[in-house]
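A single protein chain has been omitted; all remaining protein chains appear in their positions.
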Amino acid sequence: MAVIDVREAIRSALKEEMLRDPDVFILGEEVAEYDGAYKITKGLLQEFGDRRVIDTPISEAGFSGLAIGAAMAGLRPVVEFMSFNFSFVSFDQIVSNAAKIQYMTGGLFHVPIVFRGPNGAGPRVSCQHSHCVAALYSHFPGLKVVAPYTGADHKGLLKSAIRCNSPVLFLEHELEYNTKWEVPDHDFLVPIGKGQILKEGKDLTIVSFSRPLRFCLEAHEHFKKKGITIEVVDLRTIRPLDIGIVLESLKKTHRLLIVEEGHKTNGVGAEIIAQVAKLGIHLLDAPVGRVSQRETPLPYAANLEALCLPSTERIIDEIKTLLRL
Amino acid sequence: MTEGEIVEWKVNEGQPYKNGDLLFTVQTDKSVVEFNALDDGILRKILKGAHSVCKVGDPIGVVTDEVNEDFSDLLKEWEKLEAPKPQSAPQTTPLQPANAAQTPVATSVGFVEPVFAIASPLETIPTLAGGKEVLATPYAKQLAKEQGRDLKGLPGSGYQGIVTAKDVEKAPSKAYQKLKSKTFPEEKPGSYTLIPMSPMRKAIAKRLQQSKQFIPHFYVTHVVNTLELGKIRQQLKDYGIDCTINDFILRAVALSLRDHPEVNSGFDSKTQSIIRFHTVDVSVAVSIPEGLITPIVRLADFKGIEELSKEVKFLVKKAKEGTLKPEEYQGGSFTLSNLGMFGIDSFMPIINPPQAAILGVGGSIEGQMKLTLAADHRVVDGADAARFLATLKKFLESPTLLLL
Partner (left out) sequence: MHAPLSGFSYTTYDKKKVLSSLGKNRALELFSHMFKIRQFEMMSEGIYLEGLVAGFFHSYMGQEAIQVGAVNAIGMDKGHWITTYRCHALALLTGCSPIQGFAELLGNQLGCAKGRGGSMHFVTKHMPLGQGIVGGHTALGTGFAFKSIYKGDDLVTYCFLGDGASVQGVFYESINLASLWSLPIVFIIENNVWGMGTHHKRAVAMDPIGAHIAKAFDLENHLLDGMSVLDSYALFKEVHERVSKTKRPVIIEAKTQRFKGHSRSDTEYYRSKEDMEEIRSLDPIESFKKDLIAEGFTTQEELKEQEKKIKEELFQSLEAAKKGAPCDIGDIESGVESD
């Protein structure tokens, strides 16, 4: 066991998988000589050489398509998007090609590719750099979408993603890169498609993923002092969704709140609520709440930005309403 | 497009054409469309000419690669497809005979039972003035169902006054609600179930229906003083001999019938004549779970009280067990029916055909007992009935005579 930051956890996953399988290689903007825009890939060029750690031009559609073709040809690329906001430029390659090829070719070709990078809102980076793409990509059959929170999950899930024979979008968060966690040293995998309980409770269930979990946990502490326990569910994978863990939790608490960094409309919360309404409507004892990014491009001004993103205060307020406190 | 009309052939029979040449034009439902040849060939025969309406897939012409290729097989096939189908014989419905008068559906005695329609149950339960749908969370409703609680009128502590799980704990149980409040049941007014009749029920129904319908019943009532009867019975009982009031009545009826053969009679509808029975065989009405049966005490006037009592007990037991043989309940010259044990003061029984009379006995209330004789006026007149009852009264009020 070692205490390392999220960056190191991701890097160790990449390193371990590249050592294990010679077909795994990394490409993206600034990943090699610059050590990575967020220093995730620091040291990997030195260790593996420029055949396996490749700097690309600013050409998302081109290098995404190239990586998808290489995956079809039998390699296992890990593509870094400097931000998932830039993935929109290669949206056609991801959705029309990566997601469809296994199916369209009747199983003759597979696309074992991972797209990874920071997702959601960085600090004060304004309107075009602050999207959470989880809801968008998890709409399409053929793609898997994962979003870890803990350090161990970053490592274990990335390894699983690289070994997976389907395209996986691996959503990180810039503001979590420095967070330190205890991460096991040995080779371990975290399964795709399974959530986990971070904190147990019996009064209300919060479901969330990635950075907003930080605020959910703070809200848990806040209410614990008042004798109210909030169960915090970390989805870890958005598609395929682990609705089972949500329903199990609702059997105890009967109240649901979903927190996400994406917008409310047609977000991940909407999907969770739809499934709960079908599979577990009799578990609900209160209307379902959502705390998400407000329905506006994210503003630059600090006070506005704070109000638009999920925060501990917004979560506490919403819980108070749902519990009628 | 499913169908079109050939407008014009641009190539003649026998004419060769090349890939891309215009062969014909077709009028679809939208416009006139050209069809160009996909390959080289020779048009040998036009099967559907100009102005033919064809369906998609219909053969319209024959083309071959070579000018003298034989295509007679294809033509034969085509002819088969086009041959007019033999008309199947039209189905005619057989004519109803013009004078087929409606023969009434006969019951076994020749009359049509009218149908009395059952009113349909109401669609909804009419609500109390001011009644409202309960707003509760799905979980609260689930709990209420599981615990048998009634949420109506319960104040809710949830969002917008919705009833939540913790409010359900305060809800009264459904059983209490049934008695206390004006809450409506869930059954819609007028709902019903149709219960088919058991064979015994059917038999009783048919028999008594016919009896009431066809026998001209009349009724004569008489009040009898039962003080003496009661005393005698008590004396016997004190001695360990347990006879019922009905046993005495049975003896009295038997002796009276011996003296009044015109009441110990019946009516034969087949021959339209009076049946004068030679023996006094009294049918005793016994209530059983499935309905009603009348075991017969044969030669009742020759049997003393004790013997009658034993026999009746024995027959009742058999009746209740369902082990009576047909000859034990089919027949009889007169029927005795007693509802006195229920506290009834009198009733008008229905005659058990082909018998001509039946006695309905009420309860002994303050030393008085009402007897009602129902009789078939074709056989028994008022005076006969009255005389019979007078004799019966005499016996019952002097019960010592019954002990002889």
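Lettered A and B in written order, each chain numbered from 1.
The criterion applied here is as follows: a residue touches a chain if its C-beta (ideal position, glycine included) is under 8 Å from a C-beta of that chain, and two chains touch if they have at least 3 such contacts.
This is a predicted model, so every value here is computed, not measured.
Novice: Taking the entire complex into account, which one of A:166, A:275 or A:312 touches the absent chain?
Specialist: Going through A:166, A:275 or A:312 one by one, A:166 is the residue touching the chain not shown.
Novice: For the full complex, which residue in A:110, A:202 or A:252 touches the chain that was left out?
Specialist: A:110
Novice: In the full complex, which of A:97, A:253 or A:292 touches the chain missing from this view?
Specialist: A:97
Novice: Touch as defined at the start, partner being the missing chain; which of A:142, A:269 or A:289 qualifies?
Specialist: Within the whole complex, the residue contacting the unshown chain is A:142.
Novice: So that we can see where the missing chain sits, which residues of chain A does it touch?
Specialist: Considering the whole complex, chain A reaches the absent chain at 25, 51, 56-57, 59, 61-75, 92-93, 96-97, 101-110, 112, 141-142, 144, 164-166.
Novice: On chain B, what residues meet the omitted chain?
Specialist: 19-20, 38-39, 56-57, 65
Definition applied: only the chains that are shown with their structure count from here on.
Novice: When the C-alpha atoms of chain A and chain B are each averaged to a single point, how far apart are the two points in Å?
Specialist: That gives a centre separation of 68 Å.
Novice: Where on chain A is chain B touching in the complex?
Specialist: Touch residues, chain A against chain B: 254, 281-287, 321-322, 324.
Novice: Note which residues of chain B are touching chain A in the complex, please.
Specialist: Interface residues on the chain B side: 137-142, 157-159, 164-165.
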